[in-house]
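The other protein chains are all here in position, but one chain of the complex has been omitted.
Let's look at subunit A:
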């Protein structure tokens, strides 16, 4: 039975390409929202409106955790695949 990881490693490169692009776009979006949250929390805290600081921190932490576990879906690429023969390719082409 194929696991998720084996299936992902056997997927067509086009599919892996699309997946990694989507992952990076989501991460960029998360980071953008976090920058906005930090900017807002800092400005409000400096203006003595500190009530927004904790909700902004919790939201930022939640976005980080999403991004962190999101990395599980990152294709591991060829280096994690099992190589049956240990061939040094760098010596083959000169």
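Assume a contact is a pair of C-beta atoms (placed from the backbone, for glycine too) under 8 Å apart; a residue touches a chain by one contact, two chains touch by 3 or more; residues count from 1.
Here, contacts and distances are computed from a predicted model.
One chain of this complex is not shown here; going by its UniProt record, which of these names is it: "Succinyl-CoA--3-ketoacid-CoA transferase", "Malonate decarboxylase acyl carrier protein", "Tricarboxylic transport membrane protein" or "Nitrite reductase/ring-hydroxylating ferredoxin subunit"?
The chain we cannot see is, by its UniProt record, "Nitrite reductase/ring-hydroxylating ferredoxin subunit".
Please output the residues of subunit A touching the missing chain, sorted low to high.
Touch with the absent chain occurs at residues 20-21, 23-24, 27-28, 30-31, 34-35, 37-38, 41-43, 45-47, 50, 53-54, 56-57, 60-61, 63-64, 67-68, 70-71, 74-75, 77, 79, 89-90, 93-94.
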